[in-house]
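Missing here is one protein chain; the remaining ones are kept as they sit in the complex.
The block that comes next holds chain A.
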């Protein structure tokens, strides 16, 4: 089927097998490999992207069903020579990863967590970030990174 995907502000026309997930379309067809495939069964959060500002799992969305949404991936957060997004910078500053595989999903989920108003305490961050697993267990530093980025994102 022919689909039109709007990713990071750019429209892409492509022909896909109807079974193609948004995750596979991003990675295999648009070469946006920042979005990671972990479990591919909606359990790990590595494939988290934003759809119309909401964080969702791209492994559970068919590409044909994603056509009317604005999709944001890790590649769209900062331009080539522009400063990093405050959440990206916070993950660097806080050393909030080891292997880095879950990190793009963590960062997009964390941005949405702040925007939803669910980052008001360490406990609340842990609860609302629980859909992003980190097998290196960098969890304490991920919480610290969200706390660092929150005031910068809110402009205070």
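Everything that follows uses one rule, which is that a contact is a pair of C-beta atoms (placed from the backbone, for glycine too) under 8 Å apart; a residue touches a chain by one contact, two chains touch by 3 or more; residues count from 1.
We adopt the following convention: contacts and distances are computed from a predicted model.
J.: The complex has one chain missing from view, so what does its UniProt entry call it, picking from "Iron complex transport system permease protein", "Oxidoreductase", "Salicylate 5-hydroxylase small subunit" or "Xanthine dehydrogenase family protein subunit M"?
T.: Going by its UniProt entry, the chain not pictured is "Xanthine dehydrogenase family protein subunit M".
J.: Which of A:5, A:61, A:96 or A:142 touches the chain that is not shown?
T.: The single option touching the absent chain is A:61.
J.: Considering the whole complex, which of A:95, A:116 or A:154 touches the chain not shown?
T.: Candidates A:95, A:116 or A:154; residue touching the omitted chain: A:116.
J.: Just checking the interface: what residues of chain A touch the absent partner chain?
T.: 1, 17-19, 21, 40-42, 45, 48, 54-57, 60-62, 64-65, 109, 112-113, 116, 118, 126-128, 130-132
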